[in-house]
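The complex is shown incomplete by one protein chain, all other protein chains being positioned as in the whole.
So, chain A:
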């Protein structure tokens, strides 16, 4: 429910669902590109914290995307 899930985790899950028609790898890359295009670095840092602290509550594409976007090389803006 809104308000109980950290915003970044909720949002990345929602973005991942929007790309669910794509193959998983492709979807993860699209989600990562979207995040790089629209998210402030501190939001991406919080996302990295969630991933590092157990990665709970992420759907698979969201988690894969979060891992791409939090890599040092990240994902190109798109």
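As a working rule, a contact is a pair of C-beta atoms (placed from the backbone, for glycine too) under 8 Å apart; a residue touches a chain by one contact, two chains touch by 3 or more; residues count from 1.
We adopt the following convention: contacts and distances are computed from a predicted model.
A.B. asks: Report the protein name recorded by UniProt for the chain absent from the figure; options are "Electron transfer flavoprotein subunit beta", "Formate dehydrogenase subunit alpha", "Fructose-specific PTS transporter subunit EIIC" or "Cytochrome c oxidase subunit 1".
C.D. replies: Per the UniProt record, that chain is "Formate dehydrogenase subunit alpha".
A.B. asks: Name every residue on chain A in touch with the hidden partner chain.
C.D. replies: Against the missing chain, chain A presents residues 1-4, 7, 11, 14-15, 17-18, 20-21, 34, 36-43, 46, 77.
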